[in-house]
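What you see is the complex with one protein chain gone and the rest in place.
This part shows chain A:
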Amino acid sequence: MNAPILVSLGRVGKVFANGVTALDGLDLDVREGDFLSLLGPSGCGKSTVLRLIAGLTEPTSGIVTWPGSSDADHRGEVGFVFQEPTLMPWANVADNVWLPLRLRGVSRREAKDRIAESLALVRLEDFAKAYPRELSGGMKMRVSIARALSVRPRLLLMDEPFAALDEITRFKLNDDLLEARRELNCTIVFVTHSVYESAYLSSRIAVLSPRPGRVVAEIAGASPWERSGDFRTSLAYSDLCRQASRALTSSMTGERLQ
C-alpha cells in the first residue's frame, strides 16, 4: 500500500531572520505518487515547507532528506508553481515555457517538441505565440504550470496556484491538473487554504496548525483517482470536506486530533 518515500521532513523548524518562527517540529513524508495537499490557515508556514523541499531555503533545525536518491542536489527533479503566474512579460508563451530548459542549456530547437507537449498538457496548444498580457488570469496560470511541467519533474510543488482565480476557472483547472498528473505520473505537493479544493484534488491532506506550523492531522483523500463529473456532489466528497474542515477548525483552536 505504502509507496516509497520521495522526500522526508524530520522535526523541521524554520526561524526567519526577523525572529519569526514559521515552522516548529514539522514531520512530513511525501510518497511517490502522492497528491498531497497542505491545508492550513494563512501565515502557518505552508509556503515555507515548499521552499524547504525545493531547496530554496535551509531549515533552522531538523532535516530534509531524499531517501530514494543519492545525489546531493535534487532541484533538478522539482517543478515549482507560484501563487502568481510570474511569467516574463517580454517573452511569448512558448519562450516562457522554454525558460527552465533554457537554463539547463537546452536549445530552442531541441526544446521544441517538449514545449509543444507541455502546452498540450494544459490545453494551450494554440497560444504558443501569444504574449502574457493577451491572456486571461486562468490562461496565465496554465502557462505557469506548463513551464513547471516542461522539465518533467518527479515532484511538482504548487503554492496556492488557483487562489486568485474565480471558481468556475478554478474547477476547470483542477480537472486539467489531475489529468496532466495522470499523464505524467508525477508527485504533487499542493498548498491551499481551501478545504474544498484539497478535498477534491488530494490523495492525502496534511492539516497544519497556525504559526509555528506543524502537521496536526492527516486525512486520506478520495480514491480511486478518476474524478467523474459528479464527484463534487458525491457523499464521499462532502464527507472529506467535513473531515478536513473539522481538522482545520480544531487546529485553529489548538486541540490535538487523533
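Brief remarks on what is shown
Quick note on the criterion: a residue touches a chain if its C-beta (ideal position, glycine included) is under 8 Å from a C-beta of that chain, and two chains touch if they have at least 3 such contacts; residues count from 1.
Everything that follows uses one rule, which is that contacts and distances are computed from a predicted model.
Remark: of the listed names "Molybdopterin oxidoreductase", "L-lactate dehydrogenase complex protein LldF", "ABC transporter permease subunit" or "FwdC/FmdC family protein", the one matching the undisplayed chain in UniProt is "ABC transporter permease subunit".
Within the full complex, the residue among A:Arg31, A:Arg102 or A:Lys172 touching the omitted chain is A:Arg102. When you scan A:Leu9, A:Ala54 or A:Ala199 for touch with the missing chain, the hit is A:Ala54.
Of the candidate positions A:Val151, A:Ile219 or A:Ala247, contact with the unshown chain belongs to A:Val151. For the chain left out of this panel, the touching residue among A:Tyr131, A:Phe171 or A:Tyr237 is A:Tyr131.
Looking at chain A, the residues touching the absent chain are 54-56, 72-73, 75, 78, 80, 82, 84, 86, 88-92, 99-100, 102-104, 131-133, 151.
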